[in-house]
Each structure stands twice: as C-alpha cells, then as structure tokens.
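Here the complex is missing one protein chain, while the rest keep their positions.
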C-alpha cells in the first residue's frame, strides 16, 4: 500500500539526510529551500558534500555552521551584492574542498545523473584552465565529426531537496517561474524531499499535468512549508527579499556576527513558523506582489 | 525591423519548403499538421526526406502522392489499426529509401540537432540488429566507466512544421497535452513553420511564459489554421478522429482508392477551410470534448 | 466458466502486477491488464506511456497510445525525450509490456521484418520504443499468440534484445533487466538460468504437446508445470462491463 509521504520537515531531514551525504538543495535564485537548510543546521548534520550551481546564502550559512566537507559549484557569490564570505574564507584557509564546473557543466552533470547516463557532452571548457584543476572534466571524440568534445560526469546526489509552489500529498508538484534545475536535481537523486508553499487537493495538480515537473513517483517526503524560500522567493507567493541579501554582506563580514545571526534565526527557532513569527509584518507585506494570473488552458474531457 | 511572420499556409510552404529538403512534420499522435502535409502535396514538392518517429497517415499520403525520396523513422504504423500501406509498399518495392532508429534514438537525434551537438548518447541499440543495418548508429567509450555507449547523429531538418494550440503573431506558442518532440524538432530545424489553431493576443501567451515551448525567435512563419491536425487532434480543441484512422485502412488498401481520396480531399480543395466544408457537421461535433480547464497560476507582478 | 483466450491472457498478465509497479504500457491487451490490476489488487500501479504520459487515468479505452483521454487528469505529461531518458533510462520502469511479430528461444523480439532486411517478405512497423524498453526496463513481459511462426528458434531480425544467445551475452553488453515472462494463448513461459525460455504453466484445456507443436524449437518444460488459474467472475465482469464493453480487444480470438 502507498506510504504516507506527508510529514514534518524535521522528520524528513532526520530520516532522509545522513552525515556524509551528497546533497543538492535546488534553486537558481528562485525557490531555494532555506528552511530545509536551516533544519539541516539545527540537526547538526556533518561532512556533507553540498552541490549547486549557485551556492547562495544558504550554503554559506551551512558552511559557517560546520555542516560541509566539500562544495561542488559553478558560481559562488551573493548575486548583485558580492561574495559568500564564509565559503570564501573556508576555501582560502583550505577547510573546504571544492570542485568547480561551469553553469552549463553543472546542469549537464544533473542531466546525466537524472537520465542515468554516466557522462554528458557539452561544447564548453575548451581553452579554459578549469579542466587543468578539475580532472573530472574529460573528453570524448565525436564519431561523426572527429571533434574533441568535453564531457562532465553524472551527478547523483544522495538526497535532493526541492521547493515548489504547490504539490499534492503524493508529491506531484507544479513549479512555475524560473525552473532552474529543480527537475533534473530531483530525478538525479536517490532520495527526494519536496517542500511546498501549499499542499493542495489532488485535482488542482491533475488539472494541469504539463505543469507537473516533479512526479510523486520519485518523491520520498512531502512537507508543507509556507515561506520556505525566504529570503529567496516563490513566484506568485512572495518577492525576493533583496534587502536581506544586501544586509547579509554585513552580517557575514564578521564570523562572530554571523554566529549570532545563526543563534537567533536558526538555532533559536524550532521551525520556519517560529522564524516567520520573528520577521516584522511590514517586511513580509512589502514582499507581496500584485496578482497576475495565467490564462487557463482547456484540456478537454474526452469520453 | 521585425518582419511580418503571419502569412497563409500556401505562402509559408511555397517559400520555406523546397524540393529535396529534409522536413519534419512534428507530432506524436497529437497535433500532427495534416493541413501542412496536404499543402505540400498540392504544391507537388518532390524528393523530400520525411522524418518523424511515427510517420502516421500524413506521411503515408505524402509518399503515395510522390513527394518523398526517403523516410527516416522509428515506428511506421497506423496506431491501433495496422500498417501504413503506401509506405510499406514503397519500401517493399525499393521505391523509398529508409533509415530507421528506435523511438528514443529519433528523439535523441532531435535533442542533438536542437542543441547543436553532433551526437547524442543513449543506452539502447545494444544487442539489436538495428546498428547492423543502419551504420549511423555508432559508439563512444565513456571516459568514466569505460562502457561502450551507443550514439546517434544530430538530426537537423531544413524545415520543421509544428502545429500548436495557440500562438501570438510573433510565433511564441503554447502547447499542452502530449508535447511529443515539437520543441526539439523546432529548435533542430533551420526554418520553422508554425501552424496554430488560434493566433491570440500577445498577452495571452505572455501570461504564462513557462508554457511557451516554442519561442518566436526561431519561427519563420506563423499561420492560423483551425482544424489543421484533423484527423489527428488538438487537446482541448477537438478529439482524435479514430474513425478516420480505421477507415484509412480501407481507403489505402487499394492505391487507386487512395488516389481518389487524395483527389477529393487534397487536390480537390484549396485549403483546410474547404476541407472542413466537406466534412459532415455531425462528425465534427462528435469530436468536441467537454471543457476541462486548468487551474490558473499566479505569476505575480513585482515592481 | 466461459472466457476468450484474450481474456485469459489479460487476466494472467494482470495478476502478475504488484501494487506500486511502474509499468510502461502499450495499447490493447497490456492496457487492459494494467487497468484490471488497478481495480483489484494493485490500485497504485503507475501507467506510463511512451507518448510522455505518466500516471494516466483514461476515461475510455484509447485506440492509440497518444489518445487525449490519457492526458486529461494524468499525473504528469512530459516530452517523448523525457519519458525515455528521465523515466526509462533512469531506471524507473519496473515492467515493460511488448508485443512482437516473433519472440525466440532467448526472448529476442522481432517487430521489423519477416525475411531479410534488404528484401523483406513483410515489412513491419519497426522498433518504436520496443528496443529501448527491452534494453532498459527491469522486466519485459511479452503477450503473443502461440504459433510456430511467431515463436521460432531464432527471430529473423533482432529488433529488441532479449538474452541474445543467453544471459551471459546480454550481461556482457552492460544491459541489466531483460525478458521475464511470455504470456500466450496457450500458457505462460519464463526463462531459466541460462536465459532460455521454459514453459511454466499451461492454460486450462491446453496440452503440453499442443504447446510444443506450436513452438519453433524443442521447448523446455518446467518440472513443476502448473495449470494457469482461470479468470474469476469479478475479473471478467470488470473486463466486460467496465474496461472493454464493446469487445474491441476481448471479443473474439486472440488479437
């Protein structure tokens, strides 16, 4: 019989994320599952290999909190603001192993992992010094043109955490707006934790199967976590909290300062609900957009 | 300045399909652009290389009408009914060159073409006799596992014809229901003719950019052709005319019979409007489904 | 009890499905088998169609594998590339149903040509997704009429690899999974440790001699040969009243 997949974030992280795991918290700017990262910090997971094209603030916080052994990435910065200071410091001090690719390379690695192909070919990396410092970037010869084509190896996380706007209780999920690498990261992983702004009735998801990028079939846990992505955003739910991204520059300049921030906003709360209780209402309200609905489409009923 | 892309199907076929071209009329059962195939027959295009995973009745008719020199495919049948008799006869009599792949192979060829990669790797073809009769199926060695992986070459049609449910005048198009290989076929081609059940105001398409599988950027001609796909179907617009697929078995058994059918339904009409005038109303009405709308999504407006 | 060969095949196939199985399914008998299983012991079987439909909930019996009724209300719809790459090659498919013009001693399938490729006696539809499924599904189920010309010792053309010359040959190509069960109108056949087909069950009223006479090689017979259980009333009722009320697939002899 079908197992109940709906559970708390605490239970999902506790059961599905293990010390030493390779984890992928997905999201290109959009839908980054901050609440899940904070739960991983609270549960003091250790020796994780953190993978994502754009590590963003959440990986910076996880590195600062001592969760990570290694970072696999393509661009480690605070978009539009500056650097990720904890990550940069850990790398410069040799405390964090890194493995880096290009953006296309990272997404190609996920494509390979998601489709169970050991490698993926891409026209990039040629002439760059990246292959000289990352021996996992290799080459094949095209059997039609004789050209040398760079390839990257499949990335298969032990667990991927994917945040979505809405899902049903089985884990069938609708995502819209920037869809980044969510689908590929989900299919590439052995285990999938799905966090959703809303768990909705089955018929809402079933009304638009083309929008179901993540099928329940590959999902192990479904967790309803409103505002899971803050300070990242959820298109149609809340805006990106750019102000926080700018403030983080100050917060993270001094490790002690960041440590205090973690005490207050991560260790000092039990879950995202308590985190949201601490945020001032006006800040949250300022992140509400105006409604802008898609025109529906007619799937028809043919009997 | 932007060129006007909206034109008649006659003009689009006349300007963009040339004798000797490799053409791809897309559609896996769904959204097959029958009206465009008929226009190609009427304009007596010759020596075409017809490509599609599932040639379906329209390629059978184009072969019968003498348009084709070669067929590139993976499954040549009348789904649920039987064979494609004109194609089968032409192949058995050596009048039609063929090049065949598996379904995955054909779609992988389009992926390669659409992404300008000379080959695409897939775990298939191994142990099959297909590679012994199609020397374009080749192998590479995976530089990570040492495994022998089969590859197929990029398919880059001169022109792809893609039917969609709705598009704007620039060629940005929404497709839903079975999306088959439409996107890949469009990106793989040098030229794209887009036929649409409806040309709609720009804001309808812009209201849901995640559904825009075909961007206007790659489209050369936009043609409004209601019922373009009949006897294939357009999800939410009209059902598949299964009865015609069954009748075609009889129509095509005798080449003379098929020739008469072409005289009436292709040569005997100037366009799809006249074709539809000849169809009995009750047959068309029987193909109407009940409405079944998708729940809209909110994209939000953030200013 | 009164039932057709087709009903026997469909019921036998349905009973082999386990709840939660992810099944790559075609039109016709496999479609009926999966729907029957879903209504009985395996409500959570996932139906996956090569057209890119995941978790179809068809409101009618589809004629084609790309019918609009498969889409409306489905779990998910993706591109054809995605269904082959993200589902089949990803290893998500437990069971693939395949038909064929011929299946041979080692489960190799032919749906390409009868006779030689260059000068075929009959040109068939070709692989479609069959070769892909044969390479990548964990188990392949074949439904086929039991006739000597359809079960030859060696197929005219290997469209879809079974065990090739035996399990070792398949493994040497790096292929996992493979042939599992053949269901005919006369019995059920599986594969022994070498990868050779073996008769494990005969349908009620069928004799072993009849099966052997309808097979193109000296077919092995299991030492624990069983008689296939007959369809029961509930199974037949669902098939006849709900799934194929007009008898398209089950009306007469084997399709």
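Going by the order they are written in, the chains are A, B and C; count residues from 1 in each one.
Rule of thumb we're sticking to: a residue touches a chain if its C-beta (ideal position, glycine included) is under 8 Å from a C-beta of that chain, and two chains touch if they have at least 3 such contacts.
Fair warning: this is a prediction, and the values are worked out from it, not measured in the lab.
What shown chains does the left-out chain touch?
Computed over the complete complex, the missing chain touches A, B.
Which of B:187, B:248 or B:275 sits in contact with the chain that's absent?
B:187
Looking at the full complex, which residue from A:22, A:102, A:195 or A:252 touches the chain that isn't shown here?
Final answer for the missing-chain contact: A:102.
Going by the contact rule already stated, which one of A:129, A:256 or A:282 would touch the omitted chain in the full complex?
A:129
Going by the contact rule already stated, which one of A:12, A:41 or A:76 would touch the omitted chain in the full complex?
A:76
Could you tell me which of B:22, B:172, B:232 or B:252 touches the chain that is not displayed?
B:172
Residues on chain A that touch the omitted chain in the whole complex?
Considering the whole complex, chain A reaches the absent chain at 28-30, 53-54, 73-77, 79-81, 83, 88, 91-92, 100-105, 107-108, 110-111, 122-130, 133, 147-148, 176-181, 183-184, 233, 235, 239-240, 242, 245-246, 289, 292.
Could you please point out the chain B residues that touch the chain left off the display?
Looking at chain B, the ones touching the missing chain are residues 1-2, 114-117, 170, 172, 183, 187, 206-207, 209-210, 212-213, 215-218, 299-303.
Here, only the chains that are shown with their structure count from here on.
Name the most central chain, where centre means the mean of Cα atoms.
Answer by centroid distance: B.
Would you kindly tell me how far, in whole Å, the mean C-alpha position of chain C lies from that of chain B?
So the centre of chain B lies 29 Å away from the centre of chain C.
Where in chain A do residues touch two or more other chains at once?
Residue numbers touching two or more other chains: 116-117, 207, 210, 299-303.
Among the residues of chain C, pick out those that touch two or more other chains and give their numbers.
Residues 53, 67-68, 71-73, 77, 85, 89 of chain C touch two or more partner chains.
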